[in-house]
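A protein chain is absent from this complex, but the other protein chains hold their places.
Chain IDs A, B and C follow the sequence of writing; residue 1 opens each chain.
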Amino acid sequence: MSTATPDKPKYTIKDFASDQDVRWCPGCGDYSILSAVKKVLAQRDRPPEEYCFISGIGCSSRFPYYMNTYGLHTIHGRAPAVATGMKIVRPDIETWLITGDGDGLSIGGNHFMHLIRRNVNLRLMLFNNRIYGLTKGQYSPTSEQNKRTKSTPMGSLDFPVDPLCLAIGAGATFVARGVDMHPKHLIETLSRAADHKGTAFVEIYQNCNIFNDGAFAHAQDRKVRSDNVIELVHGEPMIYGADLNRGIIRNGDHLESVTIGENGVTKDDLLVHDETCPETVAFSLARMKYPDMPEPIGVIRAVDRPCYDDLVNEQVEHAVETRGNGDLQKLLTGTETWDVNG
Amino acid sequence: MSTATPDKPKYTIKDFASDQDVRWCPGCGDYSILSAVKKVLAQRDRPPEEYCFISGIGCSSRFPYYMNTYGLHTIHGRAPAVATGMKIVRPDIETWLITGDGDGLSIGGNHFMHLIRRNVNLRLMLFNNRIYGLTKGQYSPTSEQNKRTKSTPMGSLDFPVDPLCLAIGAGATFVARGVDMHPKHLIETLSRAADHKGTAFVEIYQNCNIFNDGAFAHAQDRKVRSDNVIELVHGEPMIYGADLNRGIIRNGDHLESVTIGENGVTKDDLLVHDETCPETVAFSLARMKYPDMPEPIGVIRAVDRPCYDDLVNEQVEHAVETRGNGDLQKLLTGTETWDVNG
Amino acid sequence: MSTEVTPRRKEELQEVTIRFAGDSGDGMQLTGTQFTNTAAVLGNDVSTLPDFPAEIRAPAGTTYGVSGFQIHFSSFDIHTPGDAVDALVVMNPAALKVNLEDLRENGILIINEDSFTEQNLKLAGYAENPLEDNSLTNYRVFRIPVTKATLEALEELGMKGKDAARSKNFYALGVVLWLYNRPLEPTLDFINKKFKNKPEAIKANERALRAGWYFGETAEFFTSTYDVPKAELPAGQYRKISGNEALAYGLIAAAVKSGKPLFYGSYPITPASDILHELAKHKNFGVKTFQAEDEIAAVCSCIGASFGGALSVTGTSGPGIALKAEAMGLGVMMELPFVVVNVQRGGPSTGLPTKTEQSDLNQVLYGRNGECPMPVIAAKSPSDCFHAAFEACKISMQHMVPVVLLTDAYLANGAEPWNIPDASLIPEIEIEHPTEWDGEFTPYRRDERGVRPWALPGTPGLQHRLGGLEKKNITGGVNYDPDNHELMIKLRQEKIDKIADEIPPATVTGNPEGGELLIVTWGGPFGTAFAATNRQRSKGRDVSHLHLRWLNPMPSNVEEILRRYKKVIVAEINMGQLINIIRSKFLIDAKPLNKMKGRPFTITEVEAAMERELGIPSEPISS
Partner (left out) sequence: MSTEVTPRRKEELQEVTIRFAGDSGDGMQLTGTQFTNTAAVLGNDVSTLPDFPAEIRAPAGTTYGVSGFQIHFSSFDIHTPGDAVDALVVMNPAALKVNLEDLRENGILIINEDSFTEQNLKLAGYAENPLEDNSLTNYRVFRIPVTKATLEALEELGMKGKDAARSKNFYALGVVLWLYNRPLEPTLDFINKKFKNKPEAIKANERALRAGWYFGETAEFFTSTYDVPKAELPAGQYRKISGNEALAYGLIAAAVKSGKPLFYGSYPITPASDILHELAKHKNFGVKTFQAEDEIAAVCSCIGASFGGALSVTGTSGPGIALKAEAMGLGVMMELPFVVVNVQRGGPSTGLPTKTEQSDLNQVLYGRNGECPMPVIAAKSPSDCFHAAFEACKISMQHMVPVVLLTDAYLANGAEPWNIPDASLIPEIEIEHPTEWDGEFTPYRRDERGVRPWALPGTPGLQHRLGGLEKKNITGGVNYDPDNHELMIKLRQEKIDKIADEIPPATVTGNPEGGELLIVTWGGPFGTAFAATNRQRSKGRDVSHLHLRWLNPMPSNVEEILRRYKKVIVAEINMGQLINIIRSKFLIDAKPLNKMKGRPFTITEVEAAMERELGIPSEPISS
């Protein structure tokens, strides 16, 4: 599970940059994610031609154009299905899937869920800006209730979905969260996703400075973020805060935020993060929401389960092993025949 | 939250039966569900014309034809969207949505999720037979891994989804489970669903005796079911077993099944079911799976949250209150005009 | 049971159409299939038409629960499952009610009289018992106590009631096999294989079958038996094949011959699901089947698999095509190869899921946003599904374009004898993937056929991105330039038009030089129109037949052919779709022959239309 950093990197960031001009709005959080992804790939051993970036439609989904890899910019919401087809026939191609909160959770919510339950071996990055960027600012499934947008001048009514909870509910084997403006941590998290075998889901808080500026200020702003997010580290106690004096404990059936030193709480009382925790625990962590609780970032859960593309290929191999390579003539002839003599 | 049973029932089961011949296979679990639903409605005060049954496509989705109510047999997977439109304009019509494991979770998974997060005020019954009945026996999203079906002669590969977990992950306000062959309990559960304001989700274990006979034998078979399912009752300890000597306790971050009398466990140690528990607890309950754990039936969680159809209508009312009834001439005229004199 | 046997007259017939009909649970599909196999193995030409309800097993005795299976077998080359039925076997009153109208006058009507109970009569909607009200006098009625006789036959086995009654279809089959002088052996073999783990069932079914046969032989009931001599088919080894089977084999053959793995992404839907089921059996050919969460995911998975380099196919029926439309457009824009199979059924909407129709031609040609052309090929017979599938795959991969393959419920479920092809003689499908490139890779540089390169992930230096936004000619970059857009639309169209250079020219049955009347067909009606044309010609009428397999592009000689005939009829199982294209393209006043009854044309209907058009007063159609 350690990041594969060769002594002397084989590739540079430039090897992964395409010649296309980047067309996002100046100041968009997508830029820093793009840069983080290129850095992650440059740290690894794999040549650009062995990657494929697949996306749907949205500002975020323009991503593949900017990578000097194979890529598909598909249709709205359907990238998971495209990627599944790709991986089934080409398990050797390292596939990254880029989606947005609208693309992945509104129109594409079903493919998102089925991809995850199948555990197709790819990295799934959801750029969550809590808004529809490309269509100029309607609310999205992750928008907070009562959000006033172009399509909801009196406030939105839908209860927001939580991408992590949905993913966990669908049986995800890898669930993580990063923040666009926190590049070092984001790079670490994406590196971990890159190492995971199976669907590695990473929600990334992304600022849309045009239509939803500051939506994640609590997690982005250096001044406040340490009080609002908690960096989960496997095997380490769940500790956070500017002064590293706050932490999480379990109180019966729910999690609580406490201050070390208050009410006799010591560091030893804090929960220790275990990435291999049951889904039920991961679900509780994912439910921690600002402002009531600090929001977890980093790898929330990572477990092993056979991935779909491998299983498909194993069945084919098994069929060949047990029944021999298909013989076309035998197939066409079948078992019941008769002869006609001319 | 109590079932509305008038002293003298206004309606009989017959009032809710349409004149259509029922076209399910003899022995299908759908029959007992149909009968349970009619019983539930007959216990209530509402006349047949104030109900609407809406379904997708599948054996289960033929349901509306058999009810002497308004009804729509729509297209595969889309009933939640149809019902949402209906409820927004007709909050007065008591709507029941019928779906199957394929209809609701395969093609219709996204609408299912969005319906639930919006908390549209209707009853959502998912007939889970872990198979595609109408198309003659392919595996479904709830089929166990390695299931051999027509489309998967070497065994299915997808990890099954759990309808309850998905619903909870999507923010459901009412989550319950019933069993076709356990009519008394099913009727109680459906009555509770009928009383709920918001999306009341009920998964029903349903036997498809033609293509997946016995899929839920552990929960249906009178001989074994009390050892395999646990009837959750609000305010009561979580107790089960033929001898009522088994129960559920919390052990740190997970739930455990214990035997009363063993290792010093007493009835008082058992968890007491609280329908208003946080989602995280409901999620843990829903994760209890046969054969490791007893599977919960009855109402797992029921909480209040404003429902979508009410909110939409409140916005309209608020707009009328604050801005007066729309004046067409004013609208057409707008604010910037000029005159042309002929 | 060993009584004296009266020798019967044995009549020789050239063709016979039999229909078995009963409850969904009565095993009529199996009975029909067994009779078909027996006739085929005996050397008859055969053609079949199964007909079953959309419900899995509707409650016994209802008319909507009736399941039927028609078989046409003959001593000559036939192409249709038969018009009027010569012999109808009905297992209950509902089956009689639904099927009687198709039995010809004086036809044989075999009835399981045990099932004519008051309740069943009521369920079937009979006010009076038709066995007693003289309403069947136009037919040769044979009332047999099938259920009782079966029960008696199985009594010795200690079987009783429901279990025993289940074998009654074999009893009926035995009677009919005897009546038509077909041997029992193929069915006995079948029973032994099918129930190999249920010795009880083997015994029961065998006994029932033989009991039926003996009944025919023994009872002084039938005055003659019938024989249909072997057909004069081209020499070769034959098997029976249904359209869906043939289609699946065609895909596998294309995979083998192109050296590509076959990827089939699909979502179950009647009547296409059996393609998925069939392909899933053949993983040892490297076939990967993917049951997607819906039709959109299915076609999208093909786009991914195609980009990855597989022969990619998705199959569905009309409602599924509607859902795939957006992604098919993406395939057109990306210029990636994959095949979309549409096994058409009755529409609109959910329509008639188990019945046949040809009403999706418009949909597959026009049902996408923007100018979005796709090649379309339609199979003309069950066995042609093999060839059409093979061709669709070939054109798709060689021309880098998604292709639609149309069949329908009638072709998919119908079966016919198939002269088994020699696998080694099936030509290879040549596919190239560039491995290097002069300078910067340009994914939209075209060759002389207008085809762009199929570069695969993993190839160093050929990294490129495809998308649904309009792309710049040659480089493939996103581009909004007005002139480029028009150019790209034309290039995409031209690429498809040029496929016409590679498909065989259309040929005419009858008089290719021209004449009075040309009947044009596509898809399933091929056989009927072909037979009708031959019959009319044998009556001396100047009628010819043009069948189109490729609907887009059409063979380049179609206009030329059409102009050689004074009159043109276009026969379709829809309200007139191909005809609009012909009229609009060639400004020819073609006349429609349409039928929208969930059933194929009968030869009689087509002949009548021809005669109408020729101005010949039709003979009255008997029954």
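The definition used in the following text is that contacts are C-beta pairs under 8 Å (C-beta built on N, C-alpha and C of every residue); 3 or more make two chains touch, one makes a residue touch a chain.
Not measured: the values here are computed from a predicted model.
Participant: What chains on display are touched by the one that is not shown?
Facilitator: Touched by the chain not displayed, across the whole complex: A, B, C.
Participant: Among C:Glu11, C:Glu200, C:Glu371 or C:Glu430, which residue is in touch with the absent chain?
Facilitator: Among C:Glu11, C:Glu200, C:Glu371 or C:Glu430, only C:Glu371 touches the chain that is not shown.
Participant: Kindly state which of the options B:Asn110, B:Thr173 or B:Thr189 is in contact with the chain not pictured.
Facilitator: B:Asn110
Participant: Looking at the whole complex, which of C:Glu293, C:Glu357, C:Asp384 or C:Glu607 touches the chain that is not displayed?
Facilitator: With C:Glu293, C:Glu357, C:Asp384 or C:Glu607 as choices, the missing chain is touched by C:Glu357.
Participant: Which listed residue, B:Ser32, B:Ser60 or B:Thr74, touches the chain dropped from view?
Facilitator: Missing-chain contact among the listed residues: B:Thr74.
Participant: I need the residue numbers on subunit A that touch the omitted chain, in ascending order.
Facilitator: 21-26, 57, 59, 75-77, 106-107, 109, 132-136, 138-139, 141, 150-154, 156, 210-211
Participant: Would you write out the residues of subunit B that touch the absent chain, in ascending order?
Facilitator: Looking at subunit B, the ones touching the missing chain are residues 18, 20, 47-50, 52-54, 57, 64-65, 67-75, 78, 80-90, 92-93, 110-111, 114, 312-313, 315-316, 318-320, 322-326, 328-329, 331-334, 336-342.
Participant: If the missing chain were put back, which residues of subunit C would it touch?
Facilitator: On the subunit C side, contact with the omitted chain comes from 53-54, 64, 317-319, 321-323, 325-326, 329-330, 332-333, 346-355, 357, 359-360, 362-363, 365-372, 467-470, 478, 480, 482-483, 485-486, 489-490, 492-493, 574-575, 579-581, 583-585, 587-589, 595-599.
Convention: only the chains that are shown with their structure count from here on.
Participant: Can you check how far apart subunit A and subunit B are, centre to centre, with Cα atoms defining each centre and the answer in Å?
Facilitator: 30
Participant: Could you work out how far the Cα centre of subunit A sits from that of subunit C, in whole Å?
Facilitator: Chain centroid spacing, subunit A to subunit C, equals 45 Å.
Participant: Using mean C-alpha positions as chain centres, tell me how far subunit B is from subunit C in Å, no decimals.
Facilitator: Using C-alpha averages as centres, the distance is 40 Å.
Participant: Give me the residues of subunit A that touch two or more other chains.
Facilitator: 110, 114, 312, 315, 318-319
Participant: Multi-chain contacts only, two chains or more: what residues does subunit C have there?
Facilitator: Touching at least two other chains: 283, 293-294.
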